[in-house]
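Apart from one protein chain that is not included, each protein chain of the complex appears where it belongs.
For clarity, chains are labelled A and B in written order, and residue numbers in each chain start from 1.
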Amino acid sequence: MTDAPFDPTPAPPPRRDAYDVAPKGEPEKDFEEVWATPQGARVLSSVSHRVVGKRFLITGFIFFLIAGVLALLVRLQLIVPENTFLDSETYNQFFTMHGTIMMFLFAIPMLEGFAVYLIPLMIGARDLVFPRLGAFGYYCYLFGGIIVLSSFIFDAAPAGGWFMYVPLSTSQYTEGLSADFWLIGITLAEIASVTAAVEIIAAILCSRAPGMSLTKMPILMWYLLVTAFMIAIGFPPLIIGSILLEAERLLGLPFFDPTLGGDPLLWQHLFWLFGHPEVYIIFLPAAGMVATMLPVFVGKPLFGYGFAVAAVVTMGFLSFGLWAHHMFATGLPIMSLSLFSAASTMVAIPTGVQIFCFIATLTLGRPRLTIPMYFILGFLFIFVLGGLTGVMLAAVPFNLQAHDSYFVVAHLHYVLIGGFVFPMFGALYYWVPHFTGRMMSERLGKWAFWLMFSGFNLAFFMMHLTGLRGMPRRIATYPEGIGWDRLNMLSTVGAFILAAGIAVFIWDFFRHQRAGPKAGRDPWGAATLEWLYRPVTPGYNFRAIPEIRSREPLWDQPELTEGPAAEIEGALRECPDHRRETLGCDPVSGAPLQILRLPHPTWTPLISAFGLAVLFAATLASVYWLSAVGGLIALAGLTGWVWEPSDSGVVRNTGIRDGLELPVNVVARGGHLHVGTVGTLLILYALFASLLFAGLYLWNTQPVFAQATERPARMFALLAFGLSVAMFALSWMTGRAAILGSGQGLILILNGLLALVVGAVAATFALALLPVDPWSTAFAAVGWAMGAFVAALLAVTFYWAVFNALRKLVGAQLEGQGLPDLLLGSFGKATAAMGVVTALAFLFAGTPQ
Amino acid sequence: MMEGDTQLPGPDSALDIYNAQTTLARAGLGADMVFDLTVAMTLAFGVVFLGVMAVVCLAWRRNRPAGAWWVWSGGIVLPLVAIIVLMAGSTAVLVASTRSAPNALEIDITGYQFWWDVVYDPEGIALRDANELVLPAGRPVTLRLRSADVIHSFWIPSISGKMDMIPGRTNTLTITPLETGRFRGQCAEFCGLSHPRMAFEVVVMAPDAFDQWLAATQGEARDAARPELLAGRQVFVDYGCPACHEIRGVATGGRLGPDLTRVGARGSLGAGMWRMNQGNLAGWIADVGDMKPGAKMPSYNHLTGPELRAVSAYLASLK
Partner (left out) sequence: MNALVLHIARPITLWSLHFIAIYALISAACAPRGLIEADVMRAVSGIVTLGAAVVTLAWLIIGMRTLRQTPDGAPERPLVVAVAWTAAISLVALFANLWPVAFLATCSG
């Protein structure tokens, strides 16, 4: 079953003579120097997952503190009725920014930070498979976060709620730039989430240590893998929604305008199609960290690994079927409400399975009550309570009373603080020795926990009652004597106690860096590979990548713990090409498949992200020439990024299994780049599906306007259909030729043909849409949005085809190095498929006027 | 931001009734059924919660490894049983509490930033009022909810669950008040700057009292009987108030602001926020911007003292 010998897909026998060099090697450096983090200002060019991961964690934590201070100010305002501490506008800004920062700039980046930092260490890789993408994502997040925060400086902080409901957030009711700050800044920051999704999927599937089959992965990897897929599907609806809303604000396109056949509920659908899975995207990695830490302190493997896998996978799917339970009061048909109600309750099952796996794990040994364990127990207490109120809220009649009241505020904080913040603090205590090499204080940790736990429950349990007593959310003030005074007072006091606990943590964090005892090797007695080296580990992760035979390698494989870690036998000890390398594996069995050449420090991610940030910020400021400049900088950065000469076509000895020889960057569907491309396509399909949903939704709920919409020109739509099919065929041939290792000439011709056909498809789509006025109805506007989306993908395909052809002509891509064309083929096929669907939609939507 | 002395609730208003805005009440059919559901779920889930915590303690002390049945029973059977019971109960309540009634009284309510326009019996007498809802006890009422600008949500916690008011849509909500009295409702969907100041009062009367009220309220506004009131009426007209406000028999057509035909009879002022009296009315007219930030009405602080007194006296007399 495991370690099935890799069946080489029909890759050509590599010709050593022609390619036997590493184009970007640094021959003057030895292994440690190759992996060393650059010093001084050049550290910004670092792409190492440990550097990027820590940046995510630190930045995310700073945003957590900012949003936390906003929450305290909000609570101060509510401490007494009719308080005048904050005026309404400031209060609205604060609660909006509290939610926005916590959800987009803290929770998601924080989990990305843990994922980026831990994944390679736990699966036996020397870095993520796309290190530059990680760095790029971080900078997008940083710049996006700065844009959002800078709105305070310009006195234009968003004040429409983190949910940005239309029409309140349209230019008619929110003048000025506040909503644009939100839409543009958050969209930029979200780029980090989707790039992280691709990164996580490809890293976990393609770069595990030899022998680490799916069943031997640390359980956290399952959680992160499912989370990454959820991000790939879940974020696109919001990205599309944000773009449509920004287009409505900027260009006046009537997507959500009911007078022109738009629908405010369309925004809510798109928002919650993202917003609900988001909650599970935040929860799952935290639960995964609990499932990682808990067995360590019990001293036995996790109970029911298979149960947990089933629970996580089903939860990932089920969580997409409940978005409308945020919309129970919007007047949807009762039958729809009941469907979402029933689906919502279903999540209780996989959640229950996980919780009982955790509880059953406790029975396996004698649990040690360490600080992370305190937080795990706190998680169990708070999250179970929050889960139960969640089931209550799934009951429609109760929801109609509790919705948008403080009961929901209580519920969501129980789920998010219980389900994310408590495990996160446990995880910080647990992995801090890995970051700093020192242990944090047990005594202060207990203080931090008990303050946080008691403060949290005081603050938020009361809110259940406040909500049942009829207090709506998001009100800056409330009248006296209505039964909410004392409860709010207690909530405010609790919030400050909770904050005191967090302050103790911060103090301890700074204290322990000087005074904390040095952490030994594997200080908690953990079983996973990140503890293989004594913290703080050297610049590299693994001097040689060991063979893995167990899910708890440090417990079951004595050879890993007996001698010095750097001397452990394993793959890729030799570094003949002076390149950063790690071992690539078969996605399922974990059998070694290829050697991955990883990038060395480079400025391209920073330049690309900077260009994008300029593009976004200039659009915000309506300085469109600067937007164009930003776009060009980003394009130049990205082009420099991918231009580097191809590495594939070389075979190297891995140093394991009696001299196992593996190809470098194999040209195959199971390779990391193709898996990454598939992940990217998943995101693009989800973006497209969101648009398609918008069109179908408007068609179904606004039939009169759909009827009144002009139909795209039929002849051109037909032509676009045919040309899209041709494009699909050409793309398929390109990918096929790449895998078969066809001659340069043939692939060059295919590249050229593809570029031509892409141009033709784009032209026919433009001509088809010409008679449709996007300002006439929302339905027409969605048609244009679909056209624009496909056009953007066509532009990428065109650029890519020309780019590949150029690289061949200048010798950066030699014969047999077909990887770029394999990827181009897959991307072209997907674009063509979306073109086909769009053309079909254009053939039948609307009426010829 | 708000003047302290204008806050005092008065005896004619729901503002001072403790628990006048709570879901833990039985003043309407929906609230009544949900109250039972809430209590039942709280008890049941309380037991489940304590049970799970007890199992955690048990697991902590126990040294014999758990079997797979722990996960089967705790992770699948327990939630499933709870879910089926819950769904059965909630579906029954859902159907019963949202059932439309064929002969129900109809009322159109339109949400504005930040007040409520109310039209009784829109197909018949079409009696317009604002910011206060008068209902008969024991009779089903179908509310047709719309919005004139952004999304609002109509909510009388003590009587029924909420329903959003969405531009471009008409949502219907059928409610049946069960107890007479005054209750407070409030906008439950964030709608902008003065969202917290968008409330309203509900007066539930005995059915015959309601019929009398409806008949008595249909006519034109009470006449200005005294010279001061006459002067006040003149101020109302001279300063262009009728552009937005209607007073039947005095000035018709103004629909941008609340109908004022019986403004003095309402329990509260400013959409359920302050006690209705002449002093508060004068404060309101002179200083809307401070009392209700974001309201469309400008502050008439350029009125002279006598003008302000006269117009507030006149409005207070409209009962």
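Here is the rule we go by: a residue touches a chain if its C-beta (ideal position, glycine included) is under 8 Å from a C-beta of that chain, and two chains touch if they have at least 3 such contacts.
Given the structure is predicted, the values throughout are model-derived calculations rather than measurements.
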Hidden partner chain, touching residue among A:A36, A:L214 or A:V536: A:L214
From A:T84, A:S336 or A:S622, residue that would touch the chain that is not displayed: A:S336
Where the missing chain touches chain A, by residue: 1-2, 213-216, 304-307, 309-311, 313-314, 317-318, 320-321, 333-339, 341-343, 345-346, 349-350, 353, 588-589, 699-703
Hidden partner interface residues of chain B, rising order: 76, 80, 83, 87, 91, 94-95, 98-100
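In this text, only the chains that are shown with their structure count from here on.
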Whole-Å gap separating chain A and chain B, where each centre is the average of the chain's CA atoms: 41
Contacting residues of chain B [partner chain A, same complex]: 1-2, 7, 9, 15-16, 18-24, 30-31, 33-34, 37-38, 41-42, 45, 48-49, 52-53, 55-56, 59-60, 62-66, 68, 70-71, 74-76, 78-80, 82-83, 86-87, 89-91, 93-95, 97-98, 113, 145, 149-151, 153, 155, 157-158, 160-164, 166-169, 171-172, 184, 186-197, 273, 293-294
Interfacial residue positions of chain A with respect to chain B in the complex: 82, 84, 87-89, 92, 160-161, 165, 167-168, 173, 258-259, 262-265, 303-304, 307, 311, 329-331, 334, 337-338, 341-342, 345-346, 348-357, 359-360, 362-367, 377, 380-381, 384-385, 388-389, 391-392, 394-405, 467-470, 472-483
